[in-house]
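The structure is given below, and queries will be raised subsequently.
Note that this complex is displayed minus one protein chain, with the remaining chains in position.
Now for subunit A:
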Amino acid sequence: MSWHSIRIVKGSGGYGGPLTITPTEAKHKFIYVTGGERPSIVDKIEQLTGMKAVDGFKTAIPDEETALAVIDCGGTLRCGIYPKKGILTVNILPTGKSGPLQQFIHPEIYVSAVGDNQISLVDDNAPEASTSETATTEPEATTDKPKFDPNKKITEQLQHKSFIAKIGIGAGRVVSTFNQAAKDSVQTVINTIIPFMAFVALLIGIIQGSGIGKIFAKLMSPLAGNVVGLCVIGFVCSLPFLSPLLGPGAVIGQVVGTLIGVEIGKGNIAPQYALPALFAINTQNACDFIPVGLGLEEADAKTVEVGVPSVLYSRFINGVPRVLVAWLASFGLYAK
């Protein structure tokens, strides 16, 4: 029988990959270590590659013969143990880098949230192969797997999974998706929100504590406390030659916003003006990011050439009207 390479990409919410799996004479088996049931991707991999699947709970195969490990690990041990051994690992659950062995989990060796749709056949002539061995077709001993394996429980071989097992797998998937979402969220908070909070809090401390705040309040209140002043802020921020400079990381907008917020908190600016202020401080929104953003949209070079001035102009045209509309919409907000 002949072997074929497959390519496995990560699924929705998954991590890592894409992996290319190339069976060879030495490595033509793969192991699946999943709770009870045989996942459908095991069948798919078997069909596409011609490799033999081995249930890791029943038998072991030597690591050097293992081309791939299929697991359903929510982030404790299994997801790290095969990458640690240098075995390509496919996780059915959307688990990222986690667990005690997380330092071994890399996109080159690990892919998660894999379903049937994430697995596709690779053209055998394609040069890329993440394993260094080359694919050999070799006709001998590896016997075809019989349709029904006498060594397996009948439930594992039936098309319909048992009701209890379905509930178990479903619950496991829900829990691990939540768990992974929580890990991602904590990372976001630690990596992006808290650092910015620290920076802004220090800024506020310096401004409030040093008395610059009083000077600033005198300067800011007449500007941010009425519609004309807010329009001026919006106008200045949207000037096409200025807006790309004000954009990066939205840092300037965030700092000015915080300062206005402090004045609102102190009662120097009426809370109603919070709404137009939100629009006024951000009329330069993403003007620094246009080429990158258009790159994400896979735009042609010509589109980028046209798009940059076009967006700058439209921001300028829209800037002040946005503030005015927000001001009109702010009537009745926080009215006593």
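Keep in mind that, in the parts below, contacts are C-beta pairs under 8 Å (C-beta built on N, C-alpha and C of every residue); 3 or more make two chains touch, one makes a residue touch a chain; residues count from 1.
Quick note on the criterion: contacts and distances are computed from a predicted model.
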{"item": "Name under which UniProt lists the unshown chain, selected from \"Glycine--tRNA ligase beta subunit\", \"PTS glucitol/sorbitol transporter subunit IIC\", \"Malonate decarboxylase acyl carrier protein\" or \"Tryptophan synthase alpha chain\"", "value": "\"PTS glucitol/sorbitol transporter subunit IIC\""}
{"item": "Option from A:121, A:206 or A:219 whose C-beta touches the chain left out", "value": "A:206"}
{"item": "Option from A:171, A:194, A:219 or A:245 whose C-beta touches the chain left out", "value": "A:194"}
{"item": "Touching residue (missing chain; options A:60, A:121, A:167 or A:306)", "value": "A:306"}
{"item": "Hidden partner chain, residues of subunit A it touches", "value": "11-13, 94, 113, 177-178, 180-182, 184-186, 188-189, 192-194, 196-198, 200-206, 208-210, 249-250, 253-267, 269, 271, 274-275, 277-279, 281-282, 285-286, 289-290, 292-294, 296-300, 302-303, 305-307, 309-311, 313-315, 317-318, 321-322, 325-326, 329-330, 333-334"}
